[in-house]
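Remarks on the structure that follows.
In this view, the complex is presented without one of its protein chains, the others remaining in place.
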Amino acid sequence: MRLPFANIPIWPEGASKAAFEMDLLYLVIVGLTVFFCIIVFGLVIYFVAKYYAGSKADRSNPTFHNMPLELAWSLIPLALGLFVFGWAAKLFVEMQAPIQSENALNIYVVGKQWMWQMQHPTGQRENNELHIPVGRSVKLTLISQDVIHSFYVPAFRTKTDVVPGRYRTLWFEPTKVGKYHLFCAEFCGTKHAEMTGWVYVLSPEDYEKWLQDNRWGMGDEGVTVAQAGQALYEQLQCSSCHAPEQRIGPPLTGLYGSTRTLSDGRRVVADYDYLRQAILDPQAVTVSGHEPIMPPYRGQLTEQEVIQLIEFIKTLSAPEAPPVAEAEQSDDSGGNG
Amino acid sequence: MSFEPAKPKVYLLTFAALLVLTVITVLAAKLTLPKIPMGIMILDLNIVLAMAIACVKASLVVLYFMHFKDMGQVSKVWAVAGVFFLLVMFFMTLGDYENRHPEETVGWTESGPLHDARP
Amino acid sequence: MSTHEGDLHVGHQFEDAEQQLDSYSAGMWLFLVTEVLFFGGLFLAYIIYRTRYTEAFVAAHHELDWQLGGLNTVILITSSLTMALGVRAAVLNRMKAVLGWLGLTFLCAGGFMVVKYIEYSAKFEHHLFPGPNFEFHHAGIDPGQAQMFFNLYFAMTGLHGAHVLIGMITMIILVIRLWVMRKQRIDFIPIELTGLYWHFVDLVWIFLFPLFYLVGGN
Partner (left out) sequence: MSAAGVATKQPEAVNYLNVDNSIKSWLLTEDHKRIGILYLVTISLMFLVGGIFAMLIRLELLTPAGDVVMSDTYNKMFTMHGVIMIFFFLIPSIPAVLGNFCLPIMIGARDVAFPRLNLASWYVFTLGATLGVTALVLGGVDTGWTFYTPYSSSFSHTPVIIAVSGAFVAGFASIFTGLNFIVTIHKMRAPGMTWFRLPLFVWGQYATSLIMVLGTPVIAITLLLVAVERGLRIGVFDPALGGDPVLFQHLFWFYSHPAVYIMILPGMGVMSELIATFSRKRIFGYEFVAYSSLAIAVLSFVVWGHHMFVSGQSMYLGMVFSVLTTLVAIPSAVKIFNWAVTMHKGHVKLDSPMLYALSFIGLFTIGGLTGLFLAAMAVDIHLHDTYFVVAHFHYVMVGGAIVAFLGALHYWWPKMTGRMYPEPWAKLSALIVFIGFNLTFFPQFILGYLGMPRRYHSYPDEWQTLNVLSSAGASILASGFILVAVYLLWSLRYGAKAPANPWDATGLEWKTPSPPPPTNFTQRPIITEEAYNYPIVLAKNGEPDEAVKQEEAEKHEHA
C-alpha cells in the first residue's frame, strides 16, 4: 500500500494466512498507541496552556495524591496490555507450533555465509530462490552451517533464526501468487545485506511445470532427497554395521519418531535433532544396550547431506509402501546410537 | 555497626564443622543416586546432595567467619537480592532448556487454526 | 569497639568513624554481591552443560585428582580460620597476632596455588587443556563433550585462582601498611574487608570442589 499523494509505501503486501491475522493485531495495537498518545499529548498541551505561569487559572487546593486515579492509570494499561499479550501469544503459538500435516510440503533450507540453499523433497535444489505452490502448507526445516542467520519473508509476516547445530522449523501457507522478498534478518557478516532472495508463490499448475522444468537439480535418475540419502547410506557403507544380519547397530526401521532409551538413562524422541547428533556425534547419544563404536561424522558431511540421510531414515519409518524401493525391507537395521 | 569479634572457640568449632562436612561431601559422592531425566537435561541427585552440603558449608562461613549478625541491614538486603537475581537467572534460563522441543509437546495435526486440512 | 573509634582516621566525607565503618562494610558486601553474579554466569553454563553432557562429565572428572582437590579444600578452610582470627586480633589491637595470622593465611594461599600449579601442569602434560592439542580417549564418550568439562574447569578454577592471587597481593599490601603504621592503633577496617573478601574466595571453592572433583555417580 502506498500513500495516495506520494510514492511512499506504508503497508507491506500480505500473502499468507498469518499475515491477515497479524495485520489485524498490529492495527489494534496501533489504535491503542494513538489513543494513549492523544490522551498524554492532550493532557500536556492542555495543562501547559491553562496553567502557563501568570495565567489566571484557578490554582486553589491542588492535589498531590489521588489513589483511585493512580490505580486507574496503573490497572487500565495493565488490562489492555494483558489483552494484547493474550491475543499475541495465541497467534504466536498458531504460527510457531510445528505443523504435523502429512500434506505439508517439506522443504529443507541450509543457511550459510551468505546464501540460502533450498532443497525440495522431490530433489530440486535452488539458491536464494524458493518456488512454492499457492494454497498449500509449506514446512521449512532450517539449519545453519556457520553463524546464526534468520529466514525472513515480510509478505508472510514470519521469520525464524537459523541456528548452527540444531534444526528449526517454520511453516506458512501462502495465499497469493506473486514474487516476495526473502531476507536474512540476523547479522551474519560481510554480505549480510546481500543474503537476500525471492520467494515465488506459483499457481499449482505453474508449480508442477516448474518442478518438471527443474529436474536438472535431481541428476539423471530423478533422485529425491530420500533417494540421495539412500545413495549416501550405501556409499558410506552404513549397512556394514547396520544391516540386520550384522546385529551391531540398532535397527533403523521405525526409528524416526520413536522414543529411545540412551545408555545414560535419558529417554529421547528420535527427531531431526536427535538423528543429526546420532550421525555427527554418535557417542553422545549411545542407545542403551549397544556399544559406542560408531565413528563420528562431524566435519565429514555437509548439512545438506545430513538432511538427506535423515530423510532416508525417515522413509524407513513408514510401515507400508516405502517410497524407496529395495533397501526398504522391514527388518532393515543399521543406524547408530 | 561496630562489631564485637566472636570468641576463638566459635571460629574453631566452625572450622571443625567445615572439615567434617568436607569429609561427608567426599563420602556422599561415592553413593550412586538416581538420575532423573528432564527434557533434554538430566537431574543428577548426587549433585543435588553435594550442593545441599555446600550450601550448609557456605552458610557456616557467612554466619560465623563473616559474622553475619554484625552485617548492616543494607548488606543483608543486598546479599539476599543478589542471590535472588542469581536464581532468577538460573531458573529462567533453565526453563528454556527444559522446554526446548515444542514438537514433543504441542503440534497442530490435520487442522490448525491457520491451516486447513486438505485432502 | 566504640571506645577506640576516636583514634581512627576518618575520611573527610564522613561525619564519624561509625558512619565510615558502616559504609565500608556495606560497600564490601555489595562488591561481594557483584562477585556472586560474576561467578554466576559460569555456574549457569556449568549447570546447563552438566545436565546435557552428564556421562561425559562423569567420565572426564575421573581425570581430576579428588585428593588434591580435597587437600586444597582443607587448605582454604584453614586459611579462612586464620583470617577470621587475624581480623579478631586486629579489632583487639594485637599487632603481633595480626601479623602472625595474616602470615599463616598467606602461607595457606600460597600452598593452595602450589597444589593448583601441580594439578594444572599434570593436565597440560596429559593433553587435557582444551584446544587443538586436547586428547581424551574414553570408550563411549564424545571428546567434544569431555572438552566442555575441561573448558569449564579451567575457566572456573582459573577465575577462582585469580581471586586467590588478588587476595595474596592484598595481604602483602596490608602487612606493609601495618608495618608502616606500627606505632598507631591498628586500623582494622582494611583487614576486616580483606577478611570478608577472603571468606568469599573460600566460599566459591566450597562449591567448585564438589562440582568438579566429586561429580559422583558410577
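We just call them A, B and C in the order they show up, numbering each chain from 1.
We adopt the following convention: a contact is a pair of C-beta atoms (placed from the backbone, for glycine too) under 8 Å apart; a residue touches a chain by one contact, two chains touch by 3 or more.
Small disclaimer: the values here were computed from a predicted structure and weren't measured.
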**OP:** Name every shown chain in contact with the chain that has been left out of the document.
**Re:** A, B, C
Original post:
Among A:E173, A:E186 or A:E311, which one is in touch with the chain left out?
Top reply: A:E186
Subject >> Interface with the undisplayed chain - residues on chain A >> reply: 6-12, 21-22, 25-26, 29, 32-33, 36-37, 40-41, 43-44, 47-48, 51-54, 56-66, 69-70, 73-75, 77-78, 81-82, 84-85, 87-93, 95-97, 113, 146-148, 150, 152, 154-155, 157-161, 163-166, 168, 181, 183-194
Subject >> Residues from chain C at the interface with the omitted partner, ascending >> reply: 11-15, 19, 22-23, 26-27, 30-31, 33-42, 44-45, 48-49, 53, 130-132, 142, 144-145, 147-148, 151-152, 154-155
**OP:** Could I get the residues of chain B that touch the absent chain, sorted low to high?
**Re:** 74, 78, 81-82, 85, 88-89, 92-93, 95-100, 102
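One rule holds for everything that comes next: only the chains that are shown with their structure count from here on.
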Original post:
More contacting C-beta pairs: A-C or B-C?
Top reply: B-C
Subject >> Centre-of-Cα separation between chain B and chain A, whole angstrom >> reply: 35
Original post:
Measuring from the mean C-alpha position of chain A to the mean C-alpha position of chain C, what distance in angstrom results?
Top reply: 46
**OP:** Note the residues in chain B that touch 2 or more other chains, in rising order.
**Re:** 35, 40, 42
Subject >> chain A: positions in contact with at least two other chains >> reply: 264
Original post:
In the complex formed with chain C, which residues of chain A make contact?
Top reply: 263-264, 281, 283-284, 286, 291-292, 296, 298
Original post:
Which residues of chain B touch chain C in their complex?
Top reply: 1-6, 8, 11-12, 14-15, 18-19, 22, 25-26, 28-33, 35, 38, 40-44, 46-47, 50-51, 53-54, 57-58, 61-62, 64-66, 71-72, 74-75, 78-79, 81-83, 85-86, 89-90, 93-94, 97
Subject >> chain A partner contacts - residues on chain C that touch it in the complex >> reply: 53-56, 139-142, 144-145
